[in-house]
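First the structure, which I've put down as structure tokens, then a few questions once you've had a look.
Every protein chain except one is present and positioned as in the full complex.
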Amino acid sequence: MNNKNYSSDFHGESGYKVEINGNTYEVSFDNGKNIVQINGDPVNLDICLEQEPDLYSVIVDGKSVLIAIEDNGAPGNYHVHTSGYDFETEVITAREAQLREFIHGADSGKKESIIKAPMPGLIVKYILNEGDEVQPGQGVIIMEAMKMENEIKAPTAGSISHFHVKEGDAVEKGQPLFEINN
Amino acid sequence: MNNKNYSSDFHGESGYKVEINGNTYEVSFDNGKNIVQINGDPVNLDICLEQEPDLYSVIVDGKSVLIAIEDNGAPGNYHVHTSGYDFETEVITAREAQLREFIHGADSGKKESIIKAPMPGLIVKYILNEGDEVQPGQGVIIMEAMKMENEIKAPTAGSISHFHVKEGDAVEKGQPLFEINN
Amino acid sequence: MIQKILVANRGEIAIRVIRACHELGITTVAVYSDIDRLAQHVQLADEAYNIGPAPASESYLRGDNIIEVAKKSSADAIHPGYGFLSENPDFAREVENSGLIWIGPPPDAITSMGSKTEARAIMMKAGVPVVPGTPEGVEDDQEAKRLANEIGYPVLIKAAMGGGGKGMRVVSRESDLADSLEGARRESMSAFGSPIIYLEKFIERSRHIEFQVFADNYGNVVHFGERECSIQRRHQKVVEEAPSPVMTPELRSEMGEAAVAAAKACGYRNAGTVEFIVDQDRKYYFLEMNTRLQVEHPVTEMVTGVDLCKLQIRVASGEKLPYTQQDIKISGHAIEVRLYSEDSLNNFLPTTGRVRYLKPPDGFGIREDSGLREGGEISIHYDPMISKLIAWDHDREGAIKRMKRALNEYHITGVRTTIPFGLFVMENESFRKGDFDTSFVEREFDVNMLLEQEKSWEKIAALAAAWKRHEAVSNGNGTASNNSTKAINNEPGKGWKMLGREAGLR
Partner (left out) sequence: MIQKILVANRGEIAIRVIRACHELGITTVAVYSDIDRLAQHVQLADEAYNIGPAPASESYLRGDNIIEVAKKSSADAIHPGYGFLSENPDFAREVENSGLIWIGPPPDAITSMGSKTEARAIMMKAGVPVVPGTPEGVEDDQEAKRLANEIGYPVLIKAAMGGGGKGMRVVSRESDLADSLEGARRESMSAFGSPIIYLEKFIERSRHIEFQVFADNYGNVVHFGERECSIQRRHQKVVEEAPSPVMTPELRSEMGEAAVAAAKACGYRNAGTVEFIVDQDRKYYFLEMNTRLQVEHPVTEMVTGVDLCKLQIRVASGEKLPYTQQDIKISGHAIEVRLYSEDSLNNFLPTTGRVRYLKPPDGFGIREDSGLREGGEISIHYDPMISKLIAWDHDREGAIKRMKRALNEYHITGVRTTIPFGLFVMENESFRKGDFDTSFVEREFDVNMLLEQEKSWEKIAALAAAWKRHEAVSNGNGTASNNSTKAINNEPGKGWKMLGREAGLR
């Protein structure tokens, strides 16, 4: 589902690209009807504010779900919660998508990912060292939080390019811990 | 507890008169301490916003209660809910109290009370007529709401001076029904 | 087996049915009127469809629309809950004719029991004792006067097609008869679409005791014991319990057998309730049969452990009753307090509004069947019963104490409810002793007791109001009244140390 143009009016005023867990969805709205296109499929969407400020009752093709859509700092970034699961999403307009393609067109290949502290705590120990190769799910750092030791694991394969913290550091939630080069 | 001045600084910046169910309380605050005077008695007051916009966790002399304090339209008018009971309150500052005394000083004696519809519904029937004497609790009008007939009763003694509605009228919540002269 | 059920109702009972379905692995379809788009039952169901404008006559009573939605959504069956179309035999028939399963009794049984006069005739024939009264509807006032004298005052005027206390009047003397007949007919017409009323002997100081019966498609009929529903105001139940404090094992099996006989006499299937009145000598009389799940069914569930709503679905899908009479045991005691959006301090006048804060109780032995949500609107369009609180314990005394705890814990603002009244009942000496009858509210309830309670909170309410004004004044908003919240976040004055801390945390 990556980057194919399903909807004829995706490039129009009401076309959006949604990035979510590495997948891209194209959504377009036709003002005047409840019908929305998602990846080319029409669905009937009915959204009502259920509770201030951002909990919605959503009925999609008759199916009823409760969805929280929280602004997540940057424009077009939303934290979405539904049915027990949490999603980080980025929504860009068709125009923004074109602009990005123009700017980043040549950019490809290697990326760095920064792994952040999932909760406040204390850095107990490095398991691996800078330069070590990691597999997804492999433990990199031991952190103590809520009286328990927790392994912070690599989300992707690659090599550890940099530690932002050292043993004994107290860290806040969201603070960068280390980087993986892949 | 009517209109006696308990607190030495009632006439100061932080003195208030609270009217509630026909009773008057005098309350004064001393900025800088948690101690508040109510009718001359000092109490320790600790109020925290529990839930937006106006639900508070209140600890008064150690006693813990949950209180909703809702703005009620006019300045200084609050609807207070606690422990299953609802109160309409009017809070005036010491200065406002002096002003009122000056204006209304000569005013006394007869009053009119307007009885309003407690819920939306249909006026089925008058039980009494204009000019009739009523006792508190006596039925004056039959209203139908939620498929049930309900008697609207006189809250005070007096005579019925005017009906604002006639049989067969559909009324909204809060619409004046009749007046009692006492 | 049923795969998908459309729930043709709203509020707490729609949610009750949705929960039963989900426990059976059945997909649920909710229907809603325009103003119920955000109601809890819509959110808990798997699917939801609009069926029309707010007035029930244009939505929840529109059987045709509901059947259409059932077909569109490929539902196999319809559960009607209580109220609305639940006791409408034409709708039940239409559902069956559309090839859907009707989760309820046969349409003919609904018809027979729906006519209170016909029901009385059937029961008399089956040997079940009935209250003395007119065998059929009374149209003429003179005829009514004659019959009332024959029966002897006090008499009770009842709507022939009625239920739920609507269209009911007690008349103590002939001079009040004409006015009461007029009122009862008007109310009956408005509630049931029929002005037909009839007369019964009004049995004074009687108790209302009803039996839960259940019949499958194979002729098996059992009862699940009784519920005592004597605490009523305006002839509507407000507090129910199981078992009844006056019941003995002997009387239970005698009345239970009568209830089973009643169900058999009208060819009953599925869940039903046979209501009796019991006089001071413990003589019992058939009152009426309700051909649906009752509001108060949870107390029976709590003392028998049986999920009656799931049993309805299983029986409707052709299963045999999994219990014989001997399997059904009563264990402990359960009390239900109905919460109405009514003002306990003002003659139980219905109140409407938006639920602002909602913090219901929980914990061991407490169950709430509720249709409430924070921000939800209580409108004039539907029944003011908004929630049911149920407490179970080993014995009656424990259940009363637990209910009292739960009512005290319950925090709801925005609409007035009958919580203060519920607390009054739990604290009342006659209630605690089990010594009461249907005249309990008239005899025991005095609003001044609640006003006294209210008075005990006045000072703290005054303090809170004064503080709110003081906050506004201190923040330069002495006359503007809508930004006190802001005031709290903006440096609430040095003295308010905890507020300062809270603000720091935000």
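The chains carry the letters A, B and C, assigned in the order they are written, with residues numbered from 1 in each.
To be clear about the criterion, contacts are C-beta pairs under 8 Å (C-beta built on N, C-alpha and C of every residue); 3 or more make two chains touch, one makes a residue touch a chain.
Everything numeric in this text was worked out from a predicted model, so none of it was measured.
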Which displayed chains the unshown chain touches: A, B, C
Full-complex contact with the absent chain, from B:Val43, B:Leu66 or B:Ile127: B:Leu66
Where the missing chain touches subunit B, by residue: 48, 50-52, 57, 59, 62-64, 66
Interface with the unshown chain - residue positions in subunit A: 14, 16, 18, 20-21, 23, 25, 27, 29-34, 36, 38, 43, 45-49, 51-56, 58, 60, 65-71, 73-78, 80-87, 89, 91, 93, 118-121, 124, 144-153, 173
Contacts of subunit C with the absent chain, listed as residue ranges: 15-16, 19, 22-25, 34-35, 37-38, 44, 50, 298, 301-302, 305-307, 309, 331-332, 359-360, 362-370, 373-374, 377, 393-394, 398, 401-402, 404-405, 408-409, 498, 501-502, 505
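Throughout what follows, only the chains that are shown with their structure count from here on.
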Geometric centre distance via CA averages, subunit C-subunit A, whole Å: 47
Multi-partner residues of subunit C (at least 2 other chains): none
Shared interface positions of subunit A, touching two or more other chains: 52
